[in-house]
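Only one protein chain is missing from this complex, and each of the others stays in its spot.
For reference, chains read A, B and C in written order, and residue numbers begin at 1 within each chain.
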Amino acid sequence: MEQSLKFHSKVADLPRPVKNYLNNDPGIWSWMTTIDHKRIGVMYLVGVMSAFLIGGIFALLVRLSLLTTHHTIFGIQVTAEVYNRMFTLHGAIMVFLFIIPSVPAALGNFVLPLMLGAKDVAFPRLNLASFYLWVTGAVMAVASMIIGAVDTGWTFYTPYSTTTSGTVTLMTMAVFVLGFSSIFTGINFVATVHKLRAPGMGWFDMPLFVWGIYSTAIIQVLATPVLGITLVLLALERVFNIGIFDPKIGGDPVLFQHFFWFYSHPAVYIMILPGMAIISELIPTFSKKTMFGYRAVAYSSVSLALLSFIVWGHHMFVAGQSQLATVVFSALTFLVAIPSGVKMFNWLGTMYKGNISLETPMLYAISFLLLFAIGGLTGIFLGTLSVDVHLTDTYFVVAHFHYVMMGGTVIAFIGGVHYWWPKMTGRMYSEKWGAIGCALVFWGFNQTFLTQFFLGSKGMPRRYYNYLDQFQPLHAFSTYGSWILGAGLFLTAINLLASLRKPMDAPDNPWGGTTLEWTTSSPPITHNFEDQPVLERAPYDYRPEVVAHQ
Amino acid sequence: MSTQTHSDKHEHGGPAVYTKTLLALLFLTIVTVGASYVDFGSGNVVIALFIATIKASLVALFFMHLRWDKPVNAVIALAGFLFLGIFLMFDFIDFGARDNLRPVNFNGMPVIQGASGASGAPAPAAGTEKKE
Amino acid sequence: MSTSTADLQHGQGHSDDPHHQHHFADMEQQFDTSKIGMWLFLATEVLLFGGLFVGFGLMQARYPQEFIEAHEHLQRPLGALNTVVLLISSFTMVMGVNAAQRGDKKKLVMFLTLTIICACIFLGVKYFEYSHKFEEHLLPPRWYHAQATDTVRDAQGNVSHGYGTFFAFYFMMTGLHGIHILVGIFLLAWIAVRANRGEFSHAYYTPVDLVGLYWHLVDLIWIYLFPLYYLIK
Partner (left out) sequence: MEWLRAMMLPAQGSAFAAEVDFVYMALFWLSVVLFIGIAFPAIYFAWRYRYKPGRVTPHQTHNTLLEIIWSVIPLLLCVGIFFWGLNGWMKYAVAPGEAMEIQVIAKKWLWQFEYPDGSRTVNEIHVPVNKPVRFVMTSEDVLHDFFVPDMRVKHDIVPGRYTEVWFTPTVLGVHHVTCAEYCGKGHSDMQAKLVVDNEVDYAKFVETGGSEWEDYKMNPAAWGKLQYERKGCSTCHTLDGTKIASGGPSWKGIWGKMEKLNNGTEVLVNADYVRESMMLPSAKVVAGFEPIMPTFQGLLREHEIQGLIAFIKSLGNDPNGGPPAPTVLSLPPKPDQKK
């Protein structure tokens, strides 16, 4: 507590306002009909965390059934059908219900207008509609689990998905609805960034989190509609046999993969760009140093967003696309390494000669640097054509994308939750338990997934219920890691939730941040700022004379 | 006060411009229907899509006010078409370079006449007669 | 428009306009923001339809002969008629927006009504076209009945799947477009009712403008659908 207040701004806080966005208009109904971006952000946070819990339970069950070749969980036999449903639900829930909305819809909704000095997002009612679409999609997805079962994998590859029984159609419609939730969030954020910046805030005065979310929103707007139409086509193929994806009536299954990855590759950047955006906030704030290469990082966000649209074919190197397409997509894929590298080097450049304090969010930021480095470097293996032929569709790919998605986005997301938690709830959590949680997550994660790189390059294919005995020790080691990871996440959740029992104790600016959200009270009042803030200095300016002026 | 100037600023075109636009659009419709009766080979597709693009541009520029509007709206509109173009282009890179676009003989799927002659046995039982 | 949000605030607004929402500095910013939002939505519509266009293009590359033969079953005059009807409706729509900008309530309502009439004519013509397709069993592969003119057949005389695929795309694309027309009719009617109540003025006509943009996009998509389906050789 004392430690956390060490950066507390020199100007004393104003008295905490009696009415804030949390208690201004109490009652469940006022929350459900709210158009306040902060409340919607909090509701999203509760929603995506519930999805994370369900998806995480499925993940632990999948790992548990892979512990031995006997396929039992607590003595209950797991059949191949059950296993297939479990990994499908783990994937679908984590991707569509959790990671895609996690940072933009939950944290972005809360923080983005505050950072811009705006009173709300551009279209508050659309924002609420987006949340309810998410709820509808979530209910449909859960219903499809309860009514029947989906065993297609989250990628819904045809013709398996057009021929298997189960509630695949309902699941695709759920994802369709979730897609529109994502589109509306994207539209909202692009319009907000364009039109609602505080007076004095030019494009290059925006915090880098805003740049990241803005780039994400561009992808959400331009890529998600194609997912929508793909899923409609898939559902029509299932119901009416229209003959586009099913080879039995003249369709082309590889075409489905083009359609699917045209969305789902950019979707990977919908997931990782906001993670990078959070890290770009955490590192200068906890290094107390100007962001090094601000423009380079901002441009790299936008260029990653654009590049993400022209590399989707690297998911299909051995899927039966033409060899020309394979070569073109491989060449383009390598371009992604450049902006990713630029970000990484600039983060390190920011830490150099900084004044680095290792609060929980910064611990997550450093974890991100290490894990994302592994995720990115193993991506080079997969982009290299001759090596990819061996590695694709194996556990190597599983490990790679978990390093990027979990080690990247989720770690950044948890770091971001810790970073803005005082602002959202008005309360500080225990630093000690936060740090222990982070350490457990870091250890457990590496034990779980570093192992899988070795499994994959040894030739263990993904989505396998059964495996050769030679892989058993590694599988067991990975499963033990998943328990540590689960324990770390559980501890982290308890630590955060426990803080809610305390009275409000967070100062307005616990970390010494320089962006606008730290200039309002913790938690903020309903309309964010007492007076319209006017931007007078660039973000991340830690020169003493500027900070003193704060 | 500001509202008055604001509405003035947004009033563009006017009935005369819109009428001319409509006439141009109708004329182009006649042209494109007419062109479809002439055989230009593969040029027909190009001509039809070219005329359609002119028509679409007229609608966007005049009816949708992009000619007078803030540039950002035009950028958004173009982005939509640009990314559609990317989608189309890379799919055709794949499809265009495939050896054989037609589905091979499959479980009673009709065999296509011409290239291969009439060999009616379904593929799984007749892997030997694969055509290269 | 709900103004409850503005009411919650204490005098932050800079305008007396009841349509002004509290988080915008002024009406102009609000108008521009709405337009950006609408254009973003239109971009998503372009890509939504775009997926179908790409699928159509690729399937045409796959079944060139079938697609040419199948398109002969579409009635070109009806397609041309519908094109003209939609172009005229776009014109009446833009005239309506123009009337709204000038605050001419009577003309606005008139032009909106004309636009709705054109939209209904379009759907009527589509109805005739659809029922003709159903009678002839010109339907997706599962229900497609071989036509005498279909030349691409196997040794047993079964026709290629390409014919059915053409009509699958025909129904999906014109169907999705038709749904947009239907939604457009409801939006236009809603705007017309509000216009009739005198809710719009030269200072506030954002909904008219936005529905107008939507309607023009529906027209714009048809401009591409018409040659691709009815005219391609």
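We take it that a contact is a pair of C-beta atoms (placed from the backbone, for glycine too) under 8 Å apart; a residue touches a chain by one contact, two chains touch by 3 or more.
Since we're looking at a predicted model, the values are computed, not measured.
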{"item": "Candidate in contact with the missing chain, chosen from A:Asp120, A:Glu281 or A:Asp388", "value": "A:Asp388"}
{"item": "Selected residue (touches chain absent from view) among A:Trp31, A:Phe240, A:Tyr464 or A:Phe490", "value": "A:Tyr464"}
{"item": "From A:Met32, A:Val318, A:Leu497 or A:Val534, residue that would touch the chain that is not displayed", "value": "A:Val318"}
{"item": "Omitted-chain contact residue, chosen from A:Tyr21, A:Phe123 or A:Phe292", "value": "A:Phe292"}
{"item": "Missing-partner contacts on subunit A, residue numbers", "value": "6, 80-81, 84, 151, 153, 157, 159-160, 163-164, 247-248, 250-254, 287-296, 318-320, 323, 326-327, 330-331, 334-335, 337-338, 341-342, 344-346, 348-349, 351-358, 362, 366, 369-370, 373-374, 377-378, 380-381, 383-390, 392-394, 454, 457-459, 461-468, 541-544"}
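By our rule, only the chains that are shown with their structure count from here on.
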{"item": "Pair of chains joined by more contacts [C-beta pairs], A-B or B-C", "value": "B-C"}
{"item": "Multi-chain contact sites of subunit C, meaning residues that touch two or more partners", "value": "32, 36, 40, 43-45, 47, 50-51, 54, 58, 62-63, 160-161"}
{"item": "Per-residue multi-chain contacts in subunit A, two or more chains", "value": "194, 222-223, 226, 249-252, 255"}
{"item": "Contact footprint of subunit A on subunit C as seen in their complex", "value": "2, 5, 8-9, 12, 21-24, 29, 32-33, 36-37, 40-41, 43-45, 47-52, 54-55, 58-59, 62-63, 140-142, 160-162, 164-165, 168-169, 172"}
{"item": "Sites on subunit A touched by subunit B in the complex", "value": "194, 218, 222-223, 226, 247-252, 254-255, 258, 262, 309-310, 312-313, 321-325, 328-329"}
{"item": "Residue ranges of subunit B in contact with subunit A within the complex", "value": "72, 79-80, 83, 86-87, 90-91, 93-98, 103, 106-107, 109"}
